[in-house]
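Yeah, one chain of the complex is gone here, protein chain that is, but the others are all in their spots.
Chain lettering (A and B) follows the sequence in which the chains are written, and residue indices restart at 1 in each chain.
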Amino acid sequence: MIRYTLKRLAAGLVTIYFIATATFATMHLVPGDPLAGKKALVPEIRENLQRKYGLDRPLPVQYVVFLGNALRGDFGISFTQRNRTVNEIIRDHFPVSAKLGVLSLLFATIGGIAFGSVTALARGRMADQTVLFLVILAISVPSFAFAGLGQYLLVDLNRLVGFEVLPVGGWGSFSHMIVPALVLGLGTMAFFTRLMRSALLEVVHQDYVRTARGKGLSPIRIFLSHELRNAVLPLLTYLGPAIAAITTGGFVVETVFAIPGLGRYFVQAFQQLDYTVIMGLTVFYGSFLVLMVIAIDILYGIVDPRISLAGDRR
Amino acid sequence: MRRRARNLFGFLAAVVLAALPAAARAAKVVRLAITEDPPQLDSTRASDTVSSFILGHIQEGLTRDGPHQDVVPGMAESWEIRDRGATFHLRKDARWSDGSPVTASDFVFAWRNVVDPATASEYAFIMYTVKNGEAVNAGKLPPSALGVRAQGDHVLEVEFERPCPYFLGLTAFKTFDPVPENFYRAHQGRYGATPADLLSNGPFVLTHWDHESSLVLEKNPLYWDAKSIRLDRIEIPYITSDSNARLNLFRDGSVDFLEAIGRDESKRAQFERLPMKSFTVGALWYLLLNHRLGRPTANAHLRRAIQLAYDPREFLSSVIGIPGTRPARGIVPSWVEGVKETFRQEHPLDPVLPDLSEAEHELELARAEMGGRIPPLSWLTFEGAGSQREAEYFQYVLKTRLGLEVVIDKQIFKQVLAKEYVGDFDIAVAGWVPDYADPMTFVDLYTSWNQNNYGAYRNARYDSLVREAQETADPRARTEAMAAAEQIAMRDLVILPLYEDAIVYLQSPRVEGIIRRRIGPDPDLTHAFVVDEKRPGA
Partner (left out) sequence: MSVPGSKIAPPPAPARPAGASMPGPLALGPEDFAPVLRRSGPQGTVRPSRSYWADAWNRLRGNRQALASLVIIVGLFLFSSVGPLFWRLDPTAPDLTRISEPPSLSRTARVLPEPPLFPDVVVPGLDPHPDGIDGATLPAPASLEVVGEPTTLGVRLEWTPVPGAAGYRVYRSTEPPAGAYLGLPVGKLDAGNVVSFEDTFALRPQTYFYSVIASNMADSPRPRTIAVTPVSAITLAAARAVRPDASLGRAITLPPHPLGTDGLGRDVLARLMAGARVTLLLIGFLAPLLAILLGVVIGGVAGYFGGLVDQWLMRFTDFVLSLPFILFLILVRVALGSGPGQSDVTALLVGLVALSWTGEARLVRGQVLQLREMEFVQAARLLGASPAHLLARHLLPNTLGVVLVAFTFAVPSSIFTEAFLSFIGMGVTPPRASWGSMCLDGFGSFLTSPHEFVFPALFISVSVLAFNLLGDGLRDALDPRLRSR
């Protein structure tokens, strides 16, 4: 187990290295000058700035410098906010996105399990049909639509009731997180619902369920200890991509609800060609995802004893 | 079960939290949203409007912009302006927020910092009117050679490079603000990064800054004119670039002021009967044309043909769609003052109306000069929705009315700037926000030495007229020279003027006294106050 983990981590490091290199290469392919401002600079000043940021050196040298700094954990200073280092930016804003992400994942998972169970148990009946319809709506409508609509409806709700039921934007308290997390997790929740439903429907036909029923166990006990537990497994597989989807989808929600998260920074950094932030965030996110995938694989192995982690070799 | 409990908790928390803003409103607090986190609060290096807005409230220079679009005493209580220099007498009770006095050497230190090439300040050019400013910035002289001296703690002597009748207006500009020397050195490299790395000498102090999330400015008790500041606090609890989100915040009562709403939000505002106001911004918007050799737009007939092919009023009404904008004539907008009246009133220009047959004639001439074929024009635009609409409008108009092929080159903003700088475009919609209230800020854009002359227009007569205007202090001679330069520019069609900007904005009836400015911090809340009765409606 330990050896397996170490091997995966080592492989993960190699992956992160390749990610960093790929990002560096692609980023420098993008034409444009990160130092350009609305008022043009005198050529001497422009050269000064370039020297200060090391942009005047040849590309391979910049690459080596970047790698060296990255290994020490120094990603440099943001080009647009020249008073903040990339590390500060990550440190200040990642917890925000993480909290939002975790909450929306929580909504998605709990909602997905709950709704999926409802539809599987009430198969064919009214409850099943309505939930399925809502699910279909949720996965078909793009996330940005939900964000804008959600905020608009919230304003109307606040006005209707006469006081602020939930804040319309901003960040700082738990109530600020509720609506954005819901909006963010909606698509994933719908996806999980379907997954749960098909998994449950499969599990119901399995032999061990039939055995349990034959043994005379109560339906609730069967449902909880046998069906649910086994049906949850496929959810675990999709947890990785779900995390990825939620971290990137965060951009729209963060912009609409004025949340100071990292997702917003991502796209802004691209739009402003902020080299250091792009590199730092990509490496950070890449590492985060790689770690998540490894963690989930290990978790999978723990939860399902049938799976041997050494990998199946032929 | 768990979810219900969580919801209940959230609901209760929300009720408690809802009570808090109401309590805040009883105090004299104004709440706003801004579009982005201020990138630079070091006044010697700041260049964007959001930073300018914050700095205008927490710092003060020799003078400040007054309530009636004039300039009133700030750190300086009196001054003498001469042809070649000025003397400022600082007030003795001016303090930084840590209690230390504001002295003339703080100004000297700040100004030297601005022109120091190591600082690489984007606004260093504005100090070129001070003696040796340009030379220092180019690295030819040390910063101590800048023409500013402190005579004791409370007298500042300034020498001009050339006559500068608008210098007093410049002293209110943020780049000329003082900076506390010892504090700055102690926080080297981090000055302006957090509230603890900043000292204020203005009406407000930055007490709280949660990056990308919120800022709070509190009334500065040490400000020399604190008694005339009627607000206790300015809160900025929301930072978002989404205009719909900001509109929702206003509708919800979470903010009291929205500095600009777009074409579509104004429709919404009408529908909901939100209190709208109008403001004519000082900026001039125009079609930037590339005059470099080899570019199709370098051909004068082609430029003329394009000018005659569209009606600016149709463009403004349908594409821009913000009331208050007006078609521009010439290179100087209509609000700029001349000698006694506005520059435009003293030097009128005839409007140019569309004329399709004349346009076609000019096009034929252009085609003949370009060897029988006009290549597709590269139209540079960036990815904002409005910018795209404008480009598509012109693309369609030029194609159907003139048969000109236009290829839209959509880039992110930084790339747009880079391409404009090197001249990799044919046409782009560009705007120029004035740095000071004098025609010169618009006129010297097209000189051969101005780095912002992205179109690379070169005309020796134009250059000499501008130099002439810069060398004389006589107001009449100056404006005559600038008007003559404008005539040349319009004859040559250095740019195609489009419109003078205006915005529609929302202000809650709960707040009054918010001043909008063309130059200087905008909006200006230093004279704002909260009206005492309860806000009507929701």
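One rule holds in what follows: contacts are C-beta pairs under 8 Å (C-beta built on N, C-alpha and C of every residue); 3 or more make two chains touch, one makes a residue touch a chain.
Small disclaimer: the values here were computed from a predicted structure and weren't measured.
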item	value
Sole contact to the chain not displayed, among B:81, B:319, B:365 or B:488	B:319
Hidden-chain contact residue, picked from the options B:82, B:140, B:185 or B:267	B:267
Option touching the unshown chain, where A:171, A:265 or A:285 are the choices	A:285
Absent chain, residues of chain A that touch it	11, 15, 18-19, 22-23, 26-27, 29-31, 136-137, 139-145, 148-149, 152, 244, 248-249, 251-252, 266-267, 270-271, 282, 285-286, 289-290, 293, 314
Interface with the undisplayed chain - residues on chain B	243-244, 247, 262-271, 273, 275-280, 311, 313-314, 316-319, 321, 323-324, 351, 353-354, 356, 376, 378, 383, 385, 388-389, 391-393, 395-396, 400-401, 407-412, 415, 502, 504, 509
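Basically, only the chains that are shown with their structure count from here on.
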item	value
Distance from the mean Cα position of chain B to that of chain A, given in whole angstrom	38
Chain A contact footprint on chain B (complex, rising order)	2-3, 9-11, 13-15, 17-18, 21, 33, 37, 39-42, 45, 47-48, 117-118, 120-125, 137-139, 190-193, 197, 210-214, 237-242, 244-245, 248-249, 251-254, 383, 411-415, 417-419, 421, 451-452, 454, 538
Sites on chain A touched by chain B in the complex	30-34, 36-45, 48-49, 52, 80-84, 89, 92-93, 96, 110, 148, 151-152, 154-155, 158-159, 162-175, 178, 255-261, 264-265, 270-273
